[in-house]
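Written below as structure tokens is the structure these notes are about.
As you look at this complex, bear in mind that one protein chain is not there, while each of the others sits in place.
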Amino acid sequence: MNDAMPKWADIVLIPLINLALALFVSGLVVALIGKNPFEALYILVNGSVGSAYGWGYTLFYATNFIFTGLSVAVAFHARLFNIGGEGQAALGGLGVALVALSIDWPHWALALPAAVIGGMIFGALWAAVPAYLQVRRGSHIVITTIMFNYIAAALMVYLLANVLKVPGSASPETARFIEGARLPNAADILPWVGFSRSTPLNVSFLVAVLACIGVYFLIWRTRLGYEIRAFGHSEPAALYAGISPVRITMLAMLISGGLSGLMAINAVMGEAERLVLDPVQGAGFVGIAVALMGRSHPLGVFIAALLFGALYQGGAELTFEMNGMTREMILVIQALVILFTGALDNMVRSPVERMFLSRRRQPEAPLPTTPLQPGGHPDDAKIEP
Amino acid sequence: MDETLAIELRGISKAFGPVQANKDISIQVKRGTIHGIIGENGAGKSTLMSILYGFYRADSGEVFIGGKKTEIPDSQAAIDAGIGMVFQHFKLVENFTVLENVILGAEDGRLLKPSLAKARKLLKKLADDYEMDVDPDAIIEDLGVGQQQRVEILKALYREADILILDEPTGVLTPAEADHLFRILKGLRDEGKTIILITHKLREIMEITDTVSVMRRGEMTATVKTAETSPEQLAELMVGRKVLLRVDKTPATPGAVVLEVENLRVVDDRNVERLRGIDLTIRAGEVLGIAGVSGNGQSELLEILGGYAKGTGVIRVNGQQIDITGSASDARTRRARGIAHVPEDRQREGLIMDYRAWENIGFGYHDDPKFNSGLLMHNSALKTDCVDKMERFDVRPPDPNLAAKNFSGGNQQKIVLAREIERNPDLLLIGQPTRGVDIGAIEFIHQQIVALRDQGKAILLVSVELDEIMALSDRIAVMFDGRIMGERLPSETNQGELGLLMAGITEDAA
Amino acid sequence: MDFLGVIQLLDSSLRLATPLLLACLAGLFSERAGIFDIGLEGKMLASAFFSAAVASYTGSVWIGLMAGIGASLVLAAIHGVASITFRGNQLISGVAINFLASGLTVVIGEAWFSLGGRTPQLEGAARFQEITLPFANAVRDVPYLGPIYADFLSGHSILVYVALALVPITWWVLFRTRFGLRLRAVGENPAAVDTAGVSVVGLRYAAVMICGVLTGIAGAYLATALSAGFVKEMSAGRGFIALAALIFAKWRPWYALGATLLFGLLEALGNRFQSLDLFGIPIPTQFMQALPYILTVVILAGFVGRAIPPRAGGEPYVKER
Partner (left out) sequence: EPGLIIDLGGKFDKSFNESAYNGAQRWVEETGGDYSETELANEAQREQTMRRMAERGANPVVVLGFANASTLEVVAPDYPDTEFVIVDMVVDQPNVKSVVFAEHQGSYLVGMMAAMASETGTVSFIGGMDVPLISKFACGYAQGAKAADPDANVIVNMTGTTPTAWNDPVKGAELTRSQISQGSDVVFAAAGGTGIGVLQAAADAGILSIGVDSNQNYLHPGQVLTSMVKRVDNAVYDAFTKGAAGELETGISVMGLDNNGVGFAMDDNNADLVTPEMVAAVEEAKAKIIAGEIEVHDFTTDGSCPAY
């Protein structure tokens, strides 16, 4: 029972302390390589959320992480560890690109739903094989999804270098999508906010928000979600209730793969406007961290994705603005954030919990004592009949 | 310093987060006696003993062993002080052999070989001395619970324990096995060892202990000489009010046949035949009790009737044969045929411990149109339903938003019962209805089962508690090793006869 | 392909399998004790960097090896503190360690050598050299057995032999010693170990640290034996493959040898037959490059049954909630 602490402490105070610790240690690393940590912190924060420009990038990265984070989260609810987000998102990119390139789209509003479907189907198909093998052959989904990441990478290189590339071009990338298959970006939609023309943030962010809401509904409101969670909590109980493990594993992985595939809406259709080699850029792996830190809840995923988006953008500013700051520094900061907010959570939680507990115990009145003589040995103390 | 005291605890307190499990407990245990500890579920018995064994650390209080103040920061210290403990939930490594489990932590050197050889010899000797045979090379998970318990006792004896704590040891034993255990305990006592026996069975307390302490809600309410007390008094001390120790019921009036089972066989995933041809029938308005030591196929019987084990044979419900092998054979289709199921292990199967009460109230029936529209769940319908059922089954606290894990065992069981009974099934399967449930709640649950029978339902009751089987059943079938050894009427049999059947001994053999 | 070709293929498989084997055995210790470790990759990378950096700085590969093991141990300790002491989520901790290693190796490397995160090339005593086993040259001409001995078994760095020797040693430690019994028990049921009077925390730390040492050797092998210096991200996913091999091997030492040799062989085959014509139709390079992964899936699905992990794996040992 987790009533040791008020809720606000659980969801606000503790994460903030953790984040502060992570930044503190990051500051030590920055200082260690001879840079000013305060300046770095300022650039990091200001660069990511200090301007419309920064937000444009922060939210763009966050969009990717929301999709991959949700993907991992949905699988987690069924107690499946899908580390195939990289490959599923790459295949999603293929699906999106095929949709975008296949028809002379008159308007993005038509192209987007089609691309959503294309991305989801391709991502889901790439997850389907590992899911099926898990269900039918007991092949461990962790291995198979790792393998499918590599296979996806090979497939993408083959297709882009040989099949989809613009003839005569040396670039392993598809042609740029036509106007009707390009998504409007933040500057198009919200010109008055001050987003720059080039901001990569685009309507896919809204799709991501919808996906969060959708996943929330799926998991906590639908019958399927009810069954997925039940299966994830206890397989014997699921069997007892007549929930088919085969069906749940397949469906959860298909949805998970579909969500990863959706990432391509943002990265391929929204930003690059063409399919390039490796459009995923590690977002599949970041999704694992995002899902774990967000406790597999869509809102948590959203917040964690935002945090990682801000770190990505702030980190870019850091390398841009601070001489001699390598881009790997940002990996270190990310790692520390994951470590402190995710894995070392109890380091802060336990003492805080104890603090709250001791404050709460004091006013409690003792239980009324029984009229019986407590304890001792019968020779010494007789009880009332 | 009192040399005659094996153990003295003074002022032990222990809190688990907000739960105060032990509150300022003091107790003295004389050397060479069997000391019983009795109390409702959750009274804090296991916690207290676990503190003595160094498994938990007390928040405050002192421990004296043999009159000497002793710090027990961990189990090693307890072992060094001559204490051995058989936990309520065994602490065995399931895929290790018996020998490996016995020597674990008490190995003689860095290498295993000498320890294993030594343990094998000692095990043989202990087996001879106490008639406790266990195959030293058997894998724990292949053993029955009774055998597993022997391993736990052997572990303690191997460590030369002087003081032996047994936490609810008889729950998993046949009466004969329990008698055997008690003989062993008496033997050990006569050798001068001290024994602490935790149980919730008053009969056992009366039968074997010299003194008994009663716990209630984390506090020690009394310690008395067994000879100077009575079951009724103990029960009252435990619960704080008078309780009915018998079940009131009228003779059954059986109706039409509801369930027919012919030659039912189940093979588990390790290719062991768990059911070896079961035949039985149950009529409307009667309770068929299945007695037996756990692990003799009862679970598999419930599982295949409940729809989630596969096997061969014939099952007919209300005269219609149901599919038990096809892919459509699952718990869902069973429920559609009017079979409700209270599973043996409510925490593993019957409930999703992280689900709130209202979510659990629809578990298994979540595809009922009342609870969903095909896609979305009607959470409000579930909640209303839950509030209603909680009230009628007196679930405490009556809070539908509380997670199942935060209810006490008895209340968890009430939630499951409420859910299954209220479906108005034709056939109700009930496994271990009162396991881990305290006396007060047992009373209530038993009344519910009898009431259901009187409404004309067919009930299959599986329990390892012979008392319960005797009290509730209209007919009793005894299972042993995947077979039904025989059927008896409760009025025409006794615990002794049933106990023999449970051990696989039929009259012709005996 | 002729016999010598086969020998060379096996030779290559052995080299490629060695880092996987070391990491796989490392993971085996950790996971057998109930601590899942997806941070093998990061530890390997950190060790690769520090072994190369220190070897280049001191000129001694042995000091480098120690430094690599040390770095890996530091990360292992972080994993231990997070997942044992503070009962954190082992997966999160592993992910964090992977990120930390990819970032820190470059940040430190850049600050140290200003070579963009690389270390200087290692030469001479700063590298592990290949060892020629006794009589290797003398027996080379013996048919079949000669080449097997001289070309396949002989001529590897000492760490290869260490890795091979670690297989029976691991088996022996796990199944024949007190420590091994307790280690396996703590991964199956920590409460049993605890009530037997043995420290769960101590055992798990020991296992995590052994894991650190072995991944340390794996990383050093990459940077100071197979290549001559550190390049960023040079572990190139081998930690994950090792993890896959561990599951494949069902957490058993001899199977681990088999699994990693199989992975090594598949990769060697992929290297050797990158361009292949099948009945005159050229197979795309990318297909051949993906073949090891495809075959892994096929073998897993076709021949390897369900792998049951240690039962207490991944869950922190919590007595009081």
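Which chain is which? They are A, B and C, in the order written, and residues in each are numbered from 1.
Throughout what follows, contacts are C-beta pairs under 8 Å (C-beta built on N, C-alpha and C of every residue); 3 or more make two chains touch, one makes a residue touch a chain.
The model shown is predicted, which means the values in this text are computed figures rather than measured ones.
A.B. asks: Could you list, sorted by label, every displayed chain in contact with the chain left out?
C.D. replies: For the complete complex, the undisplayed chain touches A, C.
A.B. asks: Touching the hidden chain in the complete assembly: which of A:N46, A:T319 or A:N346 does that?
C.D. replies: Once the missing chain is taken into account, the touching residue is A:T319.
A.B. asks: Write down which of C:A138, C:I169, C:A236 or C:I308 is the residue touching the left-out chain.
C.D. replies: For the chain that is not drawn, the touching residue is C:A236.
A.B. asks: Can you tell me which of C:V193, C:A228, C:A249 or C:L266 touches the chain that was removed from the display?
C.D. replies: Residue touching the chain left out of view: C:A228.
A.B. asks: If the hidden chain were put back, which residues of subunit A would touch it?
C.D. replies: 57, 60-61, 150, 153-154, 156-158, 160-162, 165, 167-173, 176, 196-198, 200, 267, 271-274, 276-279, 281-282, 312, 315-316, 319-320, 326-327, 330
A.B. asks: Given the full complex, what residues of subunit C touch the hidden partner chain?
C.D. replies: Contacting residues on subunit C, toward the hidden partner: 5, 8, 12, 15-16, 19, 115-118, 121, 222, 226-229, 231-234, 236-237, 267-268, 271-272, 274-275, 285-286, 289-290.
Keep in mind that, in the parts below, only the chains that are shown with their structure count from here on.
A.B. asks: Please report how many Å separate the Cα centroid of subunit A from that of subunit C, as a whole number.
C.D. replies: So the centre of subunit A lies 29 Å away from the centre of subunit C.
A.B. asks: Subunit C: which residues touch two or more other chains?
C.D. replies: none
A.B. asks: I need the residues of subunit A touching at least two other chains; which ones are they?
C.D. replies: Expected reply: no residues.
A.B. asks: Can you list the subunit B residues touching subunit A in their complex?
C.D. replies: Touch residues, subunit B against subunit A: 17-19, 23-28, 30, 211, 216-217, 219-225, 228, 233, 237, 240, 306-308, 330-335, 341, 343, 345, 348-355, 359, 363-364, 366-367, 372, 374-377, 379, 403, 405-406.
A.B. asks: Which positions of subunit B touch subunit C when the two form their complex?
C.D. replies: Going through subunit B, the ones touching subunit C are 16-17, 53-56, 74-80, 85, 87, 91-96, 100-101, 103-107, 109-113, 115, 155.
A.B. asks: Okay, in this complex, where on subunit A does subunit B touch?
C.D. replies: 1, 3-4, 217, 221-224, 226-227, 229-230, 233-234, 236-237, 239-242, 244, 357, 367, 369-370, 372-378, 380-381, 383, 385
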